[in-house]
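The complex is shown incomplete by one protein chain, all other protein chains being positioned as in the whole.
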Amino acid sequence: MLMRMSKIVRFAADLLYPGILIFGLYVIMHGHLTPGGGFQGGAVIATAVALVAVAYSYDEVLAMVRKLRFIVQESGGLVLFLGIALAAVALGTTVFANYLANTGMLFGLAVPFGPNPGELNTGGVMPLMNIAVGLEVWGALALVVLYMLSGIREKEA
Amino acid sequence: MIPEFILSNAPALLIGVPLLGAFLSPLIGRLSRDARALWVLAIITLTTLIGYLVAFLAYTKGTLIYVFGAATPALSIPPDSGGIPIRIILTLDALSALMVIMTVTVGFSVIVYSLSSDSRRSGLEAYYTLFLLLIASVLGMFATGDLFNFFVFLEISSLAAAGLVAYKVEKGRAVEAGLKFLMVSAIGGVFFLLAIGILYGQYNALNIAMLAGMIQWTPLDKLALVLIIAALAAKCGSVPMHFWTPDAYSMAPAAVTAMLVVVSQASLYGLFRFCFTLYGLALTYGVIGWALIVLGVLSMVVGVTMAIPQKDIKRLMAYHSVSQTGYMLLGVGVGLAVLGDQALLGSFGITAMEGGIFHILNNALYKGLLFLTAGAIILRIGTSDMNRMGGLGHNMKWTMILFIIGALAIAGIPPFNGFASKFLIYESVFAFNPVLSIIAMVVSILTLASFVKVFHSVFMGPQLPEYADVSEAPGSMLIGMAILSGLVIITGLFPEFFVQHLIAPAAHALADPSGYLAAVLGGA
Amino acid sequence: MVSGAPLSSGFGIWNPLLWLVVFVIGLIIAYAVWRSGFSGYRTGSGRGRPYLSGNEEPSKGDVHIRAGNMYWGFTEGIKGYYEQVIPLHTGILTDNLLWIFWVAGILLIVVMVI
Partner (left out) sequence: MFLNLPLVVVVLLALIGIATILLKRNLVKIIFGVTILTSSVNLFLVTLAYREGGIAPIYTLAPADVMVLPTPHALTLTNIVIGVATTALMLSFAVIIHRRYGTVNIDEIRELRE
């Protein structure tokens, strides 16, 4: 029943969890500047969920998070992604048009020319889409891990 | 009347609306079951209307293109791109428009049917999400003008369809069917992606129109075409790669099976699109044409002979799907075999292609109808084993009538639509090679024979005591079936109208891809 | 909008409406022939009952041919064909996948040679 790892492993998982989370969020946020992006960052965060799921027992994991949160996150991320794309129609351009770029609004600064350290506040809708995809992948892969874990648990029982 | 922003963005909305519906349905499903049913119905209605609008635009205005993210929807080649179409481009010509009509029609009736047939299952949030995702991906396969996007939509449709096939997860067999389907799809996807890589490595382009203008028929191109044909022929269930078809079709819920017919025809569309439009300017026609004909004849014969001894009603119908796919491959394959010869093409090639394409539309309608009636029977009596059926005609009169319409149509009995398309195929293929035409007719007779078997063993005979209190299928299921049967009758009674206005433009668009190229590349 | 023009294949024509008219005329003729026949048949006199060597007629439910027994003669007649084809449907996953590689390979050889 209580299929959990030793205290050392659980402590290490606790220690690593925020680090992985922050690294994943960093990858998502800098998707338009550096290699990576929504999917990669979301996958990194999902490994943190998997790490906790491995270290603790399934019931303990379920006590920490609810599946509903991930379901909402998955659907919400996808809806956000599609909503950003389709909002272009309301603004009179084509779907997936980058209507925020170079407007000076959110993520709307012009990209500086030549080699530069990277300006986070650029990219128009691309960072927003990265965030949407990141949320979606985070939720979806976490759900995959949890469902597979529940499948294994049923077999053990 | 219709707002301008819908008119100009219709191709993108065609894919965007069902996707949005799919992603929101789990959230709306948390409110209540009725809210979800209403939401799904609203989304599919909207998709259907947009689909008809897109098809109307494509038929009246010529090939429709839509460029994602460009300043205007038709700006396929931006002035600073050096004459290369760089963005993701949707391209809808007459053939795509016909397929979109078919998809939204079948999709709408199947969803209406599904609202009552599957209303009491668990896990419905995933069911409708996957279903709308499946419809969106099939529409995407028809609409896209980009090789890689086709691959992405192909994979999305495989994943969604595999999930739906294995939906009745409490039966291990459904999961086995889903696994077999997914495995074939995965191998097909790898083949297809390898072909894309080979083409991209040589020509640095992924746009179908752009590639079609450059393709050379080098050994590497030949390899790419062989990989594409093998992958898509496996996905559309042609013999000898049909083994997944009876498994997946028989184990999926009936509404999903009807949609799977459309999905496999999306692969068929891809096969035709790449043979004609992508390779049409470079191909040595005879070999590939004959390859399609051989696959088609094998599918027809093996499919129908394997169907006759089947005992499971949906498995029997699934083998007929394989057999009907053979007709399409035969008709269009004959067109491809004579594509280089203008005289032969004019004399019978175009007619054969019209027959093949008309058969795609007809098959989706009557095959969907037959699977839905089978689903209604299975829902009411709880078994799909025909040995345990009998005498259901006493209690399920409407289902029986709808079944008769579908069965006569698939067997090619006048005046239903199956006869109209088979008539075109027989007569034109006879001019090409009489033996092929005779095989096609014999297969048609065997089809009739096996549906007589189904009809006799399911509906005829005295009322069986165990089915004495079986009631008629629920209303919304009958509505879904009635839509399809009405279309079967209409396309059967007025075939010349459909052929003239819908099928012939599609066949000409397939035979002569210059309009497709010109729309994307700007009069090149 | 809907024209009455027949569907033409270049070799023949097909007009379902005309076909329906002919079909209905055929039905009317058949009905006329049936009406003009001798109507001395008495129902309920036992004339319609089958003669089974004097045995009692079994109930309809017992003689209803179930699906598994239909077309026994046909499948028996081309047994040699079925013995070849049915074993190919092994249901083993790798066999299914192997066929894709076979088709791709054969097609590749054919396309490369010609």
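By written order: A, B and C. Residues from 1 in each chain.
Everything that follows uses one rule, which is that contacts are C-beta pairs under 8 Å (C-beta built on N, C-alpha and C of every residue); 3 or more make two chains touch, one makes a residue touch a chain.
The model shown is predicted, which means the values in this text are computed figures rather than measured ones.
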- Chains in view touching the one left out: A, B, C
- Message: So one chain is hidden, and I want to know which residue out of B:Gly178, B:Gly270, B:Gly461 or B:Pro513 touches that hidden chain in the complete assembly.
- Response: B:Gly178
- Task: Kindly state which of the options B:Leu41, B:Ala126 or B:Leu194 is in contact with the chain not pictured.
- Result: B:Leu194
- Note on the structure: Among the options B:Leu206, B:Ile228, B:Met386 or B:Ile425, the absent chain makes contact with B:Leu206
- Query: In the complete assembly, which of B:Glu125, B:Glu155 or B:Asp512 touches the absent chain?
  - Reply: B:Glu155
- Task: Spell out the interface residues on chain B facing the chain that's missing from view.
- Result: 148, 152, 155, 158-159, 162-163, 166, 169, 171-173, 175-180, 182-183, 186-187, 189-190, 193-194, 196-197, 200-201, 204, 206, 246-247, 250-251, 306
- For chain A, residues touching the missing partner are 33-35, 39, 43, 111, 114-118, 141, 144, 147-148, 151-152, 154-155
- Note on the structure: Against the hidden chain, chain C presents residues 86, 89-94, 97-98, 101
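We take it that only the chains that are shown with their structure count from here on.
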- Cα-centroid distance, chain B relative to chain C, in whole angstrom: 24
- Query: Cα centroid separation between chain A and chain B, in whole Å?
  - Reply: 35
- Query: Centre to centre, by mean C-alpha position, how many angstrom separate chain A and chain C?
  - Reply: 57
- Task: Give the residues of chain C that touch two or more other chains, as numbers and ranges in rising order.
- Result: none
- Message: Residues touching two or more other chains, restricted to chain A: which are they?
- Response: none
- Item | chain B residues within the chain A interface of the complex | 5, 9, 12-13, 16, 19-20, 23-24, 26-27, 66-73, 88
- Message: Residue numbers of chain C touching chain B in their complex, please.
- Response: 1-3, 5-12, 14-17, 19-20, 23, 59-61, 64-68, 70-71, 74-75, 78, 81-82, 85-86, 88-89, 91, 93, 95-97, 99-100, 102-104, 107-108, 110-112, 114
- Note on the structure: Per the touch rule, the chain A residues reaching chain B in their complex are 71-72, 74-76, 78-79, 82-83, 85-86, 89-90, 92-98
